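All protein chains but one are shown in place.
Letters A, B and C mark the chains in the order given here, with residues in each chain numbered from 1 onward.
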Amino acid sequence: MSASRRRIPVTVLGATGAVGQAFVRLLAGHPWFELAEVAASERSVGKRYHEATHWLEGAMPPEAAPLVVESCHPASVKSALVFSALDAAVAGDVEAAFARAGRVVLSNARNFRMAADVPLLIPEVNPDHLALLEAQRRERGWTGAIITNPNCAATVVAMALAPLHRAFGVRQCFVTTLQAISGAGYPGVASLDILGNVIPFIGGGEEEKIETETPKMLGDLVGLTVKPAAIAMSAQVTRVPVEHGHTVCLAIALERRATPEQAMEALEHWAGEIVDLSLPSAPTPPIVVTRDDARPQPRRDVNHGRGMTVTVGRVRRDPILDLRLVALGHNIQRGAAGASILNAELAVARGIVTL
Amino acid sequence: MSASRRRIPVTVLGATGAVGQAFVRLLAGHPWFELAEVAASERSVGKRYHEATHWLEGAMPPEAAPLVVESCHPASVKSALVFSALDAAVAGDVEAAFARAGRVVLSNARNFRMAADVPLLIPEVNPDHLALLEAQRRERGWTGAIITNPNCAATVVAMALAPLHRAFGVRQCFVTTLQAISGAGYPGVASLDILGNVIPFIGGGEEEKIETETPKMLGDLVGLTVKPAAIAMSAQVTRVPVEHGHTVCLAIALERRATPEQAMEALEHWAGEIVDLSLPSAPTPPIVVTRDDARPQPRRDVNHGRGMTVTVGRVRRDPILDLRLVALGHNIQRGAAGASILNAELAVARGIVTL
Amino acid sequence: MSASRRRIPVTVLGATGAVGQAFVRLLAGHPWFELAEVAASERSVGKRYHEATHWLEGAMPPEAAPLVVESCHPASVKSALVFSALDAAVAGDVEAAFARAGRVVLSNARNFRMAADVPLLIPEVNPDHLALLEAQRRERGWTGAIITNPNCAATVVAMALAPLHRAFGVRQCFVTTLQAISGAGYPGVASLDILGNVIPFIGGGEEEKIETETPKMLGDLVGLTVKPAAIAMSAQVTRVPVEHGHTVCLAIALERRATPEQAMEALEHWAGEIVDLSLPSAPTPPIVVTRDDARPQPRRDVNHGRGMTVTVGRVRRDPILDLRLVALGHNIQRGAAGASILNAELAVARGIVTL
Partner (left out) sequence: MSASRRRIPVTVLGATGAVGQAFVRLLAGHPWFELAEVAASERSVGKRYHEATHWLEGAMPPEAAPLVVESCHPASVKSALVFSALDAAVAGDVEAAFARAGRVVLSNARNFRMAADVPLLIPEVNPDHLALLEAQRRERGWTGAIITNPNCAATVVAMALAPLHRAFGVRQCFVTTLQAISGAGYPGVASLDILGNVIPFIGGGEEEKIETETPKMLGDLVGLTVKPAAIAMSAQVTRVPVEHGHTVCLAIALERRATPEQAMEALEHWAGEIVDLSLPSAPTPPIVVTRDDARPQPRRDVNHGRGMTVTVGRVRRDPILDLRLVALGHNIQRGAAGASILNAELAVARGIVTL
C-alpha cells in the first residue's frame, strides 16, 4: 500500500476484553488500518468505549475513547474487515454471521481454527494456506471469510519449529510451556492462585490446541486442503507468575540429522515466507537466536520486534532425540491481537481485502 | 531406637549457609539426633552461631544460637555423624578428611554423588545401595564413610519414577523443571533477575545431574556395584519465582504398557522400601497422587508430610510415549537437608552409625 | 473450661468463601468448639461442603468435608454460637435475625461494628466493651447478641497502639498500610492488577474503617456506652503482592513523652487484659518487639503465635511527632476468622455463651 492511500476502516468485536483492548492499542497508529468501530456484548452497547472498558495497559488511545460501542451483528457494523476478540462461547455464531454478510473476519477465537476449510494462519509460516478461502466460500456459500490465528502457545511452538521443519523435517516434539497470566484475560487468574506459585494446567484444552494446531499450520497445501504435518506432539502446560510472554521448552526429533549449530543457522536465516511483502507488523527477522545460556527470559526479551519477534535459546543436542531448545513469544502481540493484525495485513497484500 | 535411648550428637558442616540453616532447623527437636556442633568457613570460626548467621526462615532454634562455630576439620569436631552442607568447591577435600578420620558423612554436595563406591541414596528408593559402603571402605581405606543425597530436582524425578520403574520399567524420560529460588541458596538469585520472570538455565550442571543421578539411583546393586538403570533421560531446567518447591513435568516411556489408572495405583500403593523401619522423617505414604487437574502447586502442596511427601498429579496418557505427569517436592526438605537427615536415620537403623 | 467438658457446637455462616474457609480451618481441632454446621448462600445449600467449596489453603479438614451446606436462616441452623463470614451486602439482616432468634453471633462483617450498642472487640484490648451487650439486648429486645471484630488493618493498628495508649496516651496517628491480597478474599485481586505492582486504594471504605474503628476500640466504657478515644487518625492504604500479612507504618503523637526504649518496654510488657483467662487462641505475649531493622516482614513474621501475634519493629523517635514504628499482623488469623474465634473464647470465659 502506498503511504498516500487512505486507511482501511476496521471493527473490533469483543473490544472491551483484554484481547479486544490489545487490538485497539495495536491499531492506534497502524499505517494501513483505522479503528472505525468497536463492538461488544449487549451490556456495553450504547456506551462510549472509555465508559464501557476497564483499561488495562498504558493509556487508552484518544481516538478510541469516544467511540460508541456497537452490537456484534453485521447490521450494526459497517467495516469490511473485522477483528474478532470474542469468547469461544459466542464467537462461532457471530463470526459466521459476519462472513455470511460478506465481511472478512480475522479471528482470535478457537471455534473455526481446526475446520478443514479455514486457514489457521501465521504469515511467516503458511501464507499459502490462504488458498483454503476458496474452498470455504464455495462450501459455505459465504461472500466474506474467516481467517484464524492459532492459540498463543501454539504460535510460539509453530514459529520455532517452522524453520527446522523446512530444513530437517520434524518428527516428534515434546513441549512444556510456562505461560504468562495475561494469556488468561482479565480478571483471569486470581492473584491468590498464582503469586509465588505455579499451576500445572490451563483450561479450555490448551494442551490439545498445541498438539493439533501445530501440525495443521506446518502442513502442506494439497489442492484446496491442508495435509497436516506428520509431527507427533506431546504438550504439558503450566501457568507462571509472569505478566507477558509464553516460554516453551521443546525436545525435538528430526527426519534428517542436524547439529545444534545447523539448527541455529536454520532458525537465524529463516526470513519467513513473506519477507518480500514488507508487512508493517512483520518483524525482521521473525526469529532471533540467543547464545546466552540464561536467555530467553520473558521480562527481558518479550518485547523484541515490538512483541512480534520470537526469541530462541538454549539450542543444544537432546540426549534422547535430536534437539533441545527454549522459545519465547509475546502471547498478546505475537500470540493474539498482533497475530490477527498481521494476518489482516497479509490478506490486504494478497488482495483478499480491498479498500 | 527406643524413646529412652539418648540422642546421637551430630555436627553440621557449612552451618551458616541456606542449606546449613535448614539442617539446624530440622535437627531441632529431632527424636534421634542432637545438634552438638556447628562448623563453617574460617570467617565464622569462633563466633557464636547466631552472630555468624543471617537467619533466613522462622526463628533460630534456641539451642543452636549460642554454639561456637568450629572449623571444618575432623580435629575440631567430635561427632561421629556429620552433615555436610558444604559448597562443592570445598566439599570434596573436607568430606574425605572426615571419612578418613572415621566419621560418617551425610553429604548434600555433588562431589561424590557419581563415584562408583558412594551410595546416592533415597531411603524409599534404593536403601540396598548402602552396601556400596563396604566397597568404599575397602578401596579407600576409610574407617568412616560418605553417603550422599541427590540433587534436589533429581530427587523429585527419582521419587516419581521409582514406583513406575519397579512396576512397569521406565525406558525414557523427558523432564522439564520449574525450580524454586531457595534451591540457589542465599543470596542466590537476584530479585531483578527473577521477579515476574523465568530463567531457562541453572548453573553447575543441573540438567546433567538430573540425567545422570536418576539412573544411578534407580539402578540395581550387582555385587558391590550399582548398575545404572537403562533409562534415557533428557532434562530442561528453569528457575521460576517460587519460594520453595521444585515442579517437574515428565513424559515417560515404559517397558510394559500401563494405563494412567494403573500408574496412579502404582504411585499410590508404593510404600517405599523402608516402610517397616518407621524412620522419623519418612512420610507415609511417600507419594500422594492428586486427581485435581490444577495440582500439584508449590505454594499449596509443598509442605505435605512436613515437606517430605512428593505430590504427583496430571497423570495421563502421553500422545507419543506412555505417560505424562507432574511431580512436586520440597527442594530443601525432601531435596537437601531433610534428605540427608532421612539418610542418616536409615544409616542408624541399619547399624552403620551407633551411639 | 476443663478438658473433659464436651465441645460447644458452632456454625459458620458464609462458610464457602475465603474467610469462611479460614473459620473452618481454625475450628478444626479447636479445644472448645466443634464445627457442627456450615451455612452459605442458596447456590450452595444442599451440597456437601467439599462439593460447594473451592478450597484455598492446605487440606480441607476431613470432618468438614461431608457436612451438608445449610441455609443462612436461624430455622436451618441449630448452634447457639454462630460465626459470620458473610458479605456486608447480606450480613446486616442475617446477623440480626440470628441475634433475634437467641443466637450469639461473632461477626467479621462491617455492618454492626460502629453501632453504639455493639462491642467492637479485641480481647487483649477492650474486653470490658462486652458490657455493651446489656444495652444491645435491652434496646433491641434480642435474646441473642452480636459481637464484632474490627477490620483486619484496624486490628493491627489497634493492637500496636493499645499499650502505648494505656501508658502514654495517643493523640494522633498517621497510618500507611501495605496489605496482603488475601484480605480481598477469593478470587479477589486479579493477578494482572497486582503482580509486580502496588495499588494505592482498597474499596469499601478501608481508610475510614481504620480511622473510625481504632478510636472506638481504644475508647473507655462509660456506663453502657463507649466514649471513643480522642485520637486523630489519618490513613492511606495500599495493596501489595504479599499473600498474608498486613504491614502498617505509624507516626504517633503522645500525650506524655516517651522515648523509643520506653515505648518498646510498654509494648513488650503488655500482657493484654485477658492474660489470666488462658484463652486457647490468645498468644503469649500478644505483641513481640523486634530490634532487627529489617523486620517485621510479612513472609517471615506473619505466622508468629499461630498468626495471632502482632510483631512491632523499627520503633524510633519521629522527627515531627513522638514515635515511628512498623507493625505486622496476619490479616486472616489475627484480623478476621481468628479474631472472631478469640472473641468467642472470651464470650465463653465470661459466661455469655454456655454449653
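Odds and ends about this structure:
We take it that contacts are C-beta pairs under 8 Å (C-beta built on N, C-alpha and C of every residue); 3 or more make two chains touch, one makes a residue touch a chain.
If you're wondering where the values come from, they're calculated on a predicted model, not measured in any experiment.
Only one residue from C:E37, C:E211 or C:E273 touches the chain missing from this view: C:E211. Note on the undisplayed chain: of the listed residues B:L27, B:A85 or B:I194, the one touching it is B:I194. The residue from A:R48, A:H73, A:R166 or A:R300 that touches the chain not shown here is A:R300.
The chain not shown here is touched by just one of B:T148, B:S182 or B:Q297, and that residue is B:S182.
Residues of chain B in touch with the missing chain: 18, 56, 181-182, 186-196, 241, 243. Annotation for chain C: contacts to the undisplayed chain at residues 172, 174, 176, 178, 195-201, 211, 232-234, 236, 238, 240-243, 247, 249, 251, 293-300, 313-314, 318-321, 324, 326. The chain not displayed touches chain A at residues 57-58, 195-196, 243, 299-300.
Convention: only the chains that are shown with their structure count from here on.
Taking each chain's centre as the average of its CA atoms, chain B and chain C sit 41 Å apart. One simple way to say how far apart two chains are is to compare their mean CA positions; for chain A and chain C this gives 48 Å. Measuring from the averaged C-alpha position of chain A to that of chain B gives a distance of 43 Å.
Taken residue by residue, chain B touches two or more other chains at 195-196, 243, 299-300, whereas all remaining positions touch fewer.
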